[in-house]
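Here it is, the structure in full.
Yeah, one chain of the complex is gone here, protein chain that is, but the others are all in their spots.
Moving on, here comes subunit A:
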Amino acid sequence: MLTQFLLHRVRSVLDKPTLGPVRTFGGGNRSTSPVDVLRTTLTFGQFGLFRRPHNTGTKFIRELQGNYAKLTEKDIATLVELARSAEPQPPPTTPATAATVSITSPDQLRSYNTDWTGEFHGNASLCLRPSTVAGVASILAYCHERNLAVTPQGGNTGLVGGSVPVFDEIILSLSRMNRILEFDEEHSTITVEAGVTLGRAEQHCRERGFCFPLDLGAKDSCQIGGNLSTNAGGSRYVRYGSLHGTVLGLEAVLADGTILDLGVGRKVRKDNTGYDLKHLFIGAEGTLGIITKATLSCSPAPTGTQVALAGLPGPFEQVRWWLREARRSLNAHLCAFEFMDNDAMTLLRAHGDGFGVPLQGSHAFYVLIECGTAADTEHRALSPLETYLDAMTRADPRVDVIMAQDLSQSAHLWGLRESLPELVRRSGPSILKYDLSLPLPSFYGTVEAVRERLRQHKLDARTFSWGHVADGNLHLNVSSEHPRDMLRSTLEPWLYDVVQQHGGSGSAEHGIGVLKTRLLERGKRPEVLQLMRRFKALLDPKGILNPYKMVDAGDAGCRRP
C-alpha cells in the first residue's frame, strides 16, 4: 500500500504541467523532480499515511516556514501589556487583566488553533484579544517591528483554512471588539465593530424593521470582520448583492499599526474623491490589513416572506427557466433561489434524524424560493410567489410544490437546505468540497463531467450538489471511501481547468485561504497576479499578516530581513 501511495504521488506530479520552481517564503526553490517528491514524501508523507498530520505546517510540504522572529517570553509579556493597557478607561466593570486580553494555555488555544472543518491545525502559543482599535494597532506595530507573524481571526468559520495559523503565528482575535456602534434609521446604515456576530447584527436590524445585507448559515458564530475579509456571499446574495456594494465604509489597521479610516461611520453614500481603497480590504482575507469597524447599508425589511420548495423533474434547463421567470416576475421581491439535486435530497432523506422532507416522490432537482410579500395582500389575491408558482406548475404539472404556512415551516424548509454541509461531512470518510462559479449553461454539466471522470478512473464516489443557483454558485461535494488525496489528484487541477475554460471561478465565495492557493497560481494571468503581489508588498512589506495564504509575496519585490 505504501508503494501504491508513492506511485500515486509520483504519477500525480508527472500528470501536472510544470509550474516552474515552487515558490517558498524562505526564498529557496524546491524542485518537483520525482526523486525529490519521493524524498519529501518519505520525510513528511508518512505522517499523512499513518495518521492525520497534527500541524498544517507539516502537511504543506512545499512551503518552508518563513524566517519570522520566534516568539519569546519578553514578546509575550510586552504584547499582553500592550493589549491590556489599550482596554477602555475607565473600565466597564473590573480592570482588564492579562487573562482578559490574552490566552496562552495550550488547552484553551486548541479551539483557536483548529478550523471549523477540522482539517487545519495551527500551533500558536499566544492569542491576543484586544477590544479597541488602539489595542490592535499597538499590537501590530510591535509585531511589525519585531518581525512576528500574525493571523487575524474572527468567528473561525472559514472553510479554506484562512483563519488559523499554519505554524506558530500569533492569533489576533477580534471577538472582544463586539459593540454595535450605531444604527441610523433615516440613512438606513449600521456601524459595527469587527467582532460583532452576524446573528446579532441581523437581529439588531430586524428589531428596527430593517435587513442586514448578508445572511449565512454560520450566522451565530461568524463575525462581520471575517465576513468582510472574505467577501462572504450567502443565501440572500440575490437580494442584497455583494458586500462590495453594501459596505459604505470601514476602518482597518495596516501591518505596521497604521489605522486607516476609510469612511466608517459616515452616512453619505456617494463620494468620488480619490481611489476607493476600502475595496482592497474586502475579500483580502486579512492579508492586507485587519478590519476593525464597518458601516453597512441596510434595506427595509419586507412585510413578510414566503418560502416554497419545488421538486422539478428536470432536466437542468428547467431550473434555468424557473430562475429566468422568477427574476422576471418576482423581480425585487425575490430574496433567495437555491437549488439542490436529487443526490443531496437523498442524503437528507437517508440521514433523517428527525428531518421530515415534506415533498413526496423523487425529482431530479429541488428549488427553494423565498420571496417577499407585498403589504396587505387581500386574502383572495395571490401573492407574487403564488402567482409565479401557479403559472409555472400550469406549464408543467409534474412539478410538486409545497408552501410554508408559518415561520416554523419556513425555518424547517431552510433547515433542510442549511443542514446539507453537515450531513455531507458525515456521509463518508473522504469528502472533497468545491465552491464553483459557473455560467448557467455549463452549471450542471460540470457535475455530470465530474461523475464521468470519477467513473473513468474507476473511483467509486458519490456527488452531492447544491448552491445559490441564482448567483451561478455551485457547491459540488464528492464523497468516497477512497483516500482524499487520490480523489483530489484525479479531480484537480482538471476541474479547475474545466471551470476556467467555461469562464467561471474555482472559488466563488469560500476564498483562497491556505487550501486553494493553487487557484491563484494557475488561474490568474501572470501580470494580474504580479500586481496583486505588489499590493501585498506595498501594504505589508514584511509579510507578517496572515502569511502562507492568498497571494504569495515572494516574487514581487517584497524584501524581508
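One rule holds in what follows: a contact is a pair of C-beta atoms (placed from the backbone, for glycine too) under 8 Å apart; a residue touches a chain by one contact, two chains touch by 3 or more; residues count from 1.
Convention: contacts and distances are computed from a predicted model.
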item: Hidden subunit of the complex - UniProt protein name among "Translin", "Testis-expressed sequence 10 protein-like protein", "DNA polymerase alpha accessory factor Mcl1" or "Electron transfer flavoprotein subunit beta"; value: "Electron transfer flavoprotein subunit beta"
item: Residue in contact with the excluded chain [from A:98, A:259 or A:401]; value: A:401
item: Per the touch definition above, residue among A:393, A:419, A:500 or A:530 touching the missing chain; value: A:393
item: Residue among A:99, A:395 or A:411 touching the omitted chain; value: A:411
item: Subunit A residues touching the omitted chain (full complex); value: 209, 303-304, 308, 356, 358, 379-380, 382, 386, 389-390, 393, 400-409, 411
